[in-house]
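Take a look at the structure set out below.
One protein chain omitted, others in place.
Let's turn to chain A:
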Amino acid sequence: MTRVIKYIFYDLLRTRFILLYTLFLLVSTFAMFQIDSDPGKVVLSLLNVVLMVVPLISVVFTTIHFFNSYEFIELMLAQPVNRRVIFFSEYISVATSLCGAYVAGIGIPSLLFGADSSVFTLLFTGVMLTLVFVALAFLSSVLTRDKAKAIGIALLFWFYFSLIYDGLLLWVVYTFCDYPLEKITLTLIAFNPVDLARIIMLLQLDISALMGYTGAFYKSFFGSHMGLLFSSSILLVWIALPLWLAMRIFSRKDL
């Protein structure tokens, strides 16, 4: 398995995309710290990057990579290697390289400019989102044989979780605004990893005081050990579930 991972790593590095991605994050983070001297504000701006750019890059890059290495996968399958091993090697190498790029790109400037604990939460949520969206992209890649279609499905995942789901959530809040919705929305948020990451992150920053009663309710929940455990495990489920589905399809699929 390690050898397969190594090959895929070399392949990923050869495309230079990961390096470009790291550079992009590095430059934009540096620029934000240069423009704004308040680290709290920078973290807030970076949050937008994490919520929009990281999932988008993750899904697009993963799907393109999967179809580009289709021949490699076919070659590997001709060898006496388990399909699971190949699939997991693919996932692990793509996910770790994207996560590494993310951590280096955001982490190095933040450490240099002296950041507080909220940066660690930012790094954690970003890594989690990368893992989730790489898994979703793998799922969309094994669902179809057509590269364009797969990218379309992957983008749909991204679009759904970044925009459409929030629209639905707003509709629910609007329709039932006369009822106490705190617990229900808490449950609904668990169904969207992007929202979950956003809420965890916002509660870390002192702007959570603006969120009123709802914010206080969430803070008391996510601030507790139970809440932390809950949100982390929900994010883990968001990684494991698409990954398991994708693997099931991949191991039975006629390539």
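Heads up, the rule we're going with is that a residue touches a chain if its C-beta (ideal position, glycine included) is under 8 Å from a C-beta of that chain, and two chains touch if they have at least 3 such contacts; residues count from 1.
Note that contacts and distances are computed from a predicted model.
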| item | value |
| --- | --- |
| Omitted chain, identified by the protein name its UniProt record gives, among "Heme exporter protein B", "Quaternary amine transport ATP-binding protein", "LrgB family protein" or "Nitrous oxidase accessory protein" | "Nitrous oxidase accessory protein" |
| Of A:Ile5, A:Ala216 or A:Ile249, the one touching the omitted chain in the full complex | A:Ala216 |
| Omitted-chain contact residue, chosen from A:Leu51, A:Met128 or A:Ala190 | A:Leu51 |
| Options A:Asp116, A:Asp146 or A:Glu182, residue touching the unrepresented chain | A:Glu182 |
| Residues of chain A (touch criterion as defined above) contacting the omitted chain | 44, 47-48, 51-52, 162-163, 166-167, 169-170, 173-174, 177, 181-182, 185, 189, 195, 198-199, 202, 206-207, 209-216, 218 |
